[in-house]
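First comes the structure, then the notes that go with it.
A single protein chain has been omitted; all remaining protein chains appear in their positions.
Take a look at chain A:
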Amino acid sequence: MKKPDALQGSLDLLVLKILERRPRTHGYGIMTAVKDASDDLLRIEEGSLYPALYRMEEAGWIRAEWIKNDTGRRARVYELTAAGRKQLGLEESRWHAATAAINQVLRTV
């Protein structure tokens, strides 16, 4: 499952989850975090990451801020808003429901 788009909506879920665990992460950090956490199994397509971030920012799930990072460069970091937390819960339960349903199908047939 290299392509995250294969499962609709999982990109938002991954980004939100990463930001919940590691608030104030910048775009590149989110990408590597997904890669590391999935032992290199999942990889966010870079071209889709930023549009997704902008979209979630517009939806009010995350907010962005400019900070100076260790190397002295400015970086744009993201964190969850209250609405984002709620959305994450929603997406998580939706994901669990979906996978449970799929597992059930796999077991019974």
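By our rule, a residue touches a chain if its C-beta (ideal position, glycine included) is under 8 Å from a C-beta of that chain, and two chains touch if they have at least 3 such contacts; residues count from 1.
Going forward, contacts and distances are computed from a predicted model.
Chemist: According to its UniProt record, what is the protein name of the omitted chain, chosen from "Multisubunit sodium/proton antiporter, MrpD subunit", "ABC transporter substrate-binding protein", "ADOP family duplicated permease" or "Proteasome accessory factor PafA2"?
Modeler: Matching "Multisubunit sodium/proton antiporter, MrpD subunit", "ABC transporter substrate-binding protein", "ADOP family duplicated permease" or "Proteasome accessory factor PafA2" to the record, the invisible chain is "ADOP family duplicated permease".
Chemist: Could you list which residues of chain A touch the chain missing from the display?
Modeler: Considering the whole complex, chain A reaches the absent chain at 26-28, 32, 45-47, 50-51, 54-55, 57-58, 60, 63, 66, 73-76.
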